[in-house]
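Left out: one protein chain. Kept in place: all the others.
On to chain A.
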Amino acid sequence: MVSSAYITLKDVVFSRSGRRIFDGVTLDIPKGKITAIMGPSGTGKTTLLRLIGGQLRPDSGLVSVAGHDVPKLKRRDLYRLREKMGMLFQSGALFTDLSVYENVAFPLRVHTALPEDMIRDIVLMKLEAVGLRGARQLMPSELSGGMTRRVALARSIALDPELIMYDEPFAGQDPIAMGVLVKLIRDLNSSMGLTSVLVSHDVPESLSICHFACIIADGKVIGEGTPEELRAHPSERVQQFLNGEPDGPVPFHYPSGDTASDFGFPGGAS
């Protein structure tokens, strides 16, 4: 797709429980841009993020992040590379026994030897960036879904990563929370120069903020390009997904037997 790729996937094959999730996925994710990875539920979008983060290993193919061949990295090197990554999980994945403040301070305490007053300043700055400086004393159980994701976002940028991955950030959000998240993703990307990978099936929101997008289905990339290029894509499958059409190459009906015989009508196959 582009020459200055921060992440490269080449001919990635991955299977789980005997089911082939990816069958030769090839994708370049450019540095400093927002790339949206979209596709129907169950196509392995989250799995793709886990392959990039080294939590899963592909059966074959190349997964490269910032020039590192991720599956071949030693455990220590992989953990060092992950310090440059941030990931926003679908559930937020906040530590339930720590307050909002301590959740954001966690990576700073683990990976740096900064004095407490400096950690405090950084935590408050990150919380300010997501609009939750005033919620620092709350526990995760006291937060709404949207606030949880914003705290998780503040935590994932605490170490000023080079790459941030968003796993379904808009799922289950009300329109205001969704608008806040869209703004945050766009602002953080431009102000921090992050490389952002956004996994979602919310088409309008994703296409409104991404520079590049690709659609994955049946284990392959079926369409990629800028939002404009995708909207003009000739593939019926891509158009069905983008426009949310109930019937098309992905049929409305799950494959089934003869209708007449199922309902016991005369003439049905016995």
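General observations
Note that in this section a residue touches a chain if its C-beta (ideal position, glycine included) is under 8 Å from a C-beta of that chain, and two chains touch if they have at least 3 such contacts; residues count from 1.
Quick note on the criterion: contacts and distances are computed from a predicted model.
Of the candidates "Intermembrane phospholipid transport system permease protein MlaE", "Spermidine/putrescine import ATP-binding protein PotA", "Sulfate adenylyltransferase subunit 2" or "Biotin transporter", the chain left out of this view carries the UniProt protein name "Intermembrane phospholipid transport system permease protein MlaE". Only one residue in the set A:Gln55, A:Ser144, A:Ser190 or A:Ser261 touches the chain that does not appear here, and it is A:Gln55.
One of A:Val13, A:Leu62, A:Ala93 or A:Met192 touches the chain omitted from the figure, and that residue is A:Ala93.
Annotation: of A:Ile34, A:Leu48, A:Val70 or A:Met85, A:Met85 touches the absent chain (contact as defined above).
Where chain A meets the omitted chain, the residues involved are 53, 55, 75, 79-83, 85-87, 89-91, 93-96, 106-107, 110-111, 152, 156, 159.
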